[in-house]
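Heads up, one of the protein chains got dropped from this complex, but the rest are sitting where they should.
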Amino acid sequence: MVERNRWLRVLSHAVLILGVFVVAFPLYVTFVASTQTATEILQAPMSLWPGSHLIENYTAALQGTGMGAASNAPVGRMMMISMITALVIAIGKIAISLLSAFAIVYFRFPFRMFFFWAIFVTLMLPVEVRIGPTYSVVASLGMLNTYAGLTIPLIASATATFLFRQFFLTVPDELVEAARMDGAGPMRFFKDVLVPLSTTSIAALFVIQFIYGWNQYLWPLLVTTEETMYPVVIGIKRMISGGDAATDWNIVMATAVLAMIPPALVVILMQRWFVKGLVDTEK
Amino acid sequence: MASISLRDVVKRYRTGKTELQVIHSVNAEIAHGEFIVIVGPSGCGKSTLLRMVAGLEEISSGEISIGERVVNELEPAERDIAMVFQNYALYPHMTVFDNMAYGLKIKKVPIDEIKQRVDKAAGILELGHLLARKPRELSGGQRQRVAMGRAIVRQPQVFLFDEPLSNLDAKLRAQTRLEIQKLHRELGITSLFVTHDQVEAMTLAQRMIVMNAGNMEQFGTPEEVYSRPATTFVASFIGSPPMNLLKHAPGGRPGSLLGIRPEHLDMGTSGWALQVETVELLGAERLVHARLGDEQLIIRTHEDQGAPEIGSTIHVLPREDRLHWFDAETGKRQ
Amino acid sequence: MASISLRDVVKRYRTGKTELQVIHSVNAEIAHGEFIVIVGPSGCGKSTLLRMVAGLEEISSGEISIGERVVNELEPAERDIAMVFQNYALYPHMTVFDNMAYGLKIKKVPIDEIKQRVDKAAGILELGHLLARKPRELSGGQRQRVAMGRAIVRQPQVFLFDEPLSNLDAKLRAQTRLEIQKLHRELGITSLFVTHDQVEAMTLAQRMIVMNAGNMEQFGTPEEVYSRPATTFVASFIGSPPMNLLKHAPGGRPGSLLGIRPEHLDMGTSGWALQVETVELLGAERLVHARLGDEQLIIRTHEDQGAPEIGSTIHVLPREDRLHWFDAETGKRQ
Amino acid sequence: MASEKRVVFRSTWLPWVLLAPQVAVITIFFFWPAAQALLQSFQQSDAFGLSTEWVGLQNFENLLNDPSYLASFKITAIFSVLVASLGIGISLLLAVFADRVVKATLVYRTLLIWPYAVAPAVAGVLWLFMFAPSIGIVSYALRGLGFEWNHLLDSDHAMTLIVIAAVWKQISYNFLFFLAGLQSIPKSLIEAAAIDGAKPWRRFWSIQFPLLSPTTFFLFVINVVYAFFDTFAIVDAATEGGPGRDTAILVYKVYYDGFKALDLGGSAAQSVVLMVIVIALTIIQFRFVEKKVQY
Partner (left out) sequence: QTEIQWWHSMTGGLNDWVLDLANGFNSSQTEYKIVPTYKGTYDETMPAAVAAFRAGNAPHILQVFEVGTATMMAAKGAVVPVGKVLADAGYKFDPKAYIPAVVGYYTAPNGQMLSFPFNSSTTVFNYNKDLFTKAGLDPNQPPKTWPEVVLAAAKLKASGVACPFTTSWQGWTQLESFSTWHNTEFASQGNGFGGTSARLTVNSPLHVRHIENLSNMAKQGLFVYRGRGNKADASFYSGECAMATASSSTYASIKKNAKFEFGISTLPYYPDVAGAPQNTVIGGASLWVMGGKKPAEYKGVAAFFNYLTNAEIQAKSHQRTGYLPITLASFELTEKTGFYKENPGTDVAVNQMIRKTTDKSRGIRLGNFIQVRAIEDEELEQVWAGKKSAKEALDAIVSRGNEQLERFQKAN
């Protein structure tokens, strides 16, 4: 660093620790609540020390035997649905975006920019805004209660297409030329050179899209009419404020912690690539 | 090995509605196994010319043949050429081995043969111990050698080089120059080498093409180009420091420019009287910047001769047999 | 203007548990207004030394003074220096004017005076018409001039340059070198200039520091360094092509290396008998690469002398007064 | 960097094949439904779609005459600006300090990144849980400090609650971008400024911050869009638009009217309004990004 100011270093740590405290506090509370009994939680103020019911609550959540969990779809099953859904969405988005970015950057054809724009506009058309008609389409295609229905409608991705386009534009032209000299055709170049070069962008996008897929709520609620196809976020919401039963916050919080683990692992384990991907492609 | 011939080669770029001609009817016959350097300032069209030979740019008009075949319509891969790029264009995610083998793999050369050819090229270029590395783990010079290796393994009829040394530092550049020469001697493959560095051009070329603004100004051996520059452009572009070009030299002819190289001006006690402006020491020699009337001159002397004082007047004698005369209008040699 | 003195300056980097010493006890006294060039191969510690003077790196031990003040503990801003970076480090979001004015604004110099000082510097550097542009709208050479302008307006006691020319092309580099010299003559500010290019070092330096692996190998005028290199390192680093260093020269002393520059070997009919390997033409002169026993030599001759044939045997006579002897072990001059 | 490739492949059919999957998905699942929504905005129908009547601009007129819809615009503007500016401000602050810390960056980053993994629907629940008037730990602590927290009746408290939840959820994302942006600023610029005499505070405002502006602008757009659309689950969980309608942002209202109150025509009309806003935002960002690319 340029200057040797000691108190500035102390201040840096102080600010960061405070930031971490504020940011992590809700998560800590969630964890603590997941180790107590429902009644303990209701006694304001709730204790901030972990209680003794951790195993009990998590078992209940996982097996769906807790009062709060609605029965025959245990959290384990829902986590699996979430996992498959999130993976398909993330991988699918990346795959089709790679292809379309490749087409848009490396070819010249009529309406090229029109398609780019068309894709770009979808970036900000969230499902909530057109949920009814979209649902009708999915239903008439017979995709309710299928992984296809849970994933394909969410699989178009302006973000990914845009990011890949930006990245492809930074790939030196000479690489294409070298590949052409080596006798590689477009798809061969795509497979052998472009995709391997895009790994950091792919990793960054994987994180973003996995989390997007994992955190879906409204869409699965609509397209799944069978409990066996419920993802876990719905599992959490279903335990809260439904009907007349009191919320079993301990089980809710245990489920919330469980539901958080896979995406958090993805974020944390891939953060190096994530950050790198963000820098490399300049957004 | 093959000859190359360029016949009335023209390149135009169309950007929007405007058309820009960047290569003006170039003609050249290059023999089997020759080492040709294309030299010229930035933007003069060297790369464009080379890339037309490579098949990376379409030829607007004219004809290019390699060997007996007119290649105008052929894909780069079908022209049996190999190219070394300025920034090497190595595949960053492949090992050195894979970089060299890639073209062969695509051609479906049997893996044993690929191994053998890569090993041989690696041997020539002393890359044997680096085959498992990725390009980012190599130094600039090593990368450059890999780029050459990638070209060599292809055993092409023609080598194309687009400023392959410009990313190297001075020392490495000199060394790699020697290696390229050696390689060419050994393999004898027809080569086109682009550079904007005249020292590189002079040392490497068997014959050189000097280009300026899309025109071929001269095509000849380095000696010819140096001692009988065809135009004032060539005269001032080749040679460092450049040839002095004087409008009003003592004994000059009207409508002509007199050219004399800095090393052909001998300091003495008689001759032109000049005012010394600055003096630069370059190891074994000195460059004296001086003024003759309102014209600027450079004189190159040996360090032994002692440094003239700044501001003093010196006398120099141009060697009579080394004078060059150019038309002041067209710049053509007279 | 101020003198600079470096006393036992040492730099160590700590990475994890290991400590790496990159500067070994450098001592140097630089007078008011001197132009000093620090030269050496990549990684030898030139930038580190300069950055310690600038205050961008902590000094591990030893002492640096500027003028009368020991600056070890001062912030960069308090040292009254200005620095030109290799990549210029222009503020991309500011205009040329703002780039130059930034330091003055921080010092709260009145706006009128800022204007006047920037205008003056812009005048010197011929940047007047570019003041409203952003750096990205400038060519490499123009950016370089802005970086210099930013340093000049500060009117500091010391100028520091870290390879400021290395991003320019050869022609521009030569031209900018002259400008820097002119500037130094006019302003007379003590300057430290880092480069790894020996030509640059030779032309610019009043005195030069040659560094190698963190050690100061020699500190002297270019003439001294060239004609009396203190070590084999200096001998081979300065001069292009480098000095020939021979273990088994005819008439050599055991335990010593004989050094002789390529231009001090005269081709003739008697003397050492050499096998010619390659010949390079460099405009006015030729480099003959030849072999003496198992040792490689370079001879520099004038183009007039005609090129020896490759493979032939030639005879060269070393000039007796230009022989250098070095200790074979320590590399020190004997 | 150019925005076009000099070298392209030649093929008349391949690009279409490559584009086909993406274009198929957006056509079937984006544009077709969006067109349907547009159509619905000119119709009025009962919930089950048994009777449908063409009403022209009636739905839009209803919206314009509904003071609560207009109020919702204002609420949305306040909410978005608060979320975007606080989210950006806080994460910028954290990123700047994280950038200064040489050691332990990874530890801080790991801890700060974590909320990104939480679903908005769950984030709303978490914060509601902490601020719940009776059992909430934070409201309890506030009461202990003599501050009566009541987001159920106090609009400012309610707004504060959803802003906190929304900002919290977004900090990680912003933080990562800022950190990446800061680390890509050449170190020599900072050094040049230090030599020019700028102290850290000055250096930040005159060098780092301006150079981050593309990132900041990008994040601003992303955050506004986030505040506009992705926060409805938070509002739904935390305040349900209350007290009164004081936290009913536009997208919550679309969702509520269309999805809970089954007023399809009215909701579709609101969707159309939102789509127009979205497209405007898209164009602005697209322009800017393109410009930046040529930087």
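Letters A, B, C and D name the chains as they come in the text, with residue numbers starting at 1 for each one.
Criterion: a contact is a pair of C-beta atoms (placed from the backbone, for glycine too) under 8 Å apart; a residue touches a chain by one contact, two chains touch by 3 or more.
Every value quoted in this text rests on a predicted model; they were computed, and no experiment measured them.
Although one chain is not drawn, the whole complex shows that of A:Y135, A:F167, A:F190 or A:F210 it is A:Y135 that touches it. Of D:A35, D:L153 or D:I284, it is D:L153 that touches the chain left out of the display. Residue positions on chain A in contact with the hidden chain: 38-39, 42-44, 67-68, 70-72, 131-132, 135-136, 138-140, 144, 221-222, 225-227, 234, 237-239, 241-248, in rising order.
Mapped onto chain D, the interface with the missing chain covers residues 44-51, 53, 132-135, 152-155, 240, 242-245, 256, 259-263.
Just so we're on the same page, only the chains that are shown with their structure count from here on.
Chain geometry summary: the mean Cα position of chain A and that of chain C are 54 Å apart.
Within chain D, residues 7, 191, 194, 199 each touch two or more of the remaining chains.
The residues of chain C that reach two or more other chains are 56, 75-76, listed in rising order.
Across the complex, chain B meets chain A through its residues 54-56, 75-77, 81-83, 85-87, 89-94, 102-103, 106-107, 150. Residues 42, 169-170, 178, 181, 196-199, 202-203, 222-223, 226, 238-241, 261, 263, 278, 280-284, 289, 300, 302-303 of chain C touch chain B in their complex. The touching residues of chain D, when paired with chain C in their complex, are 186, 188-189, 191-199, 202, 206-207, 210-211, 213, 295.
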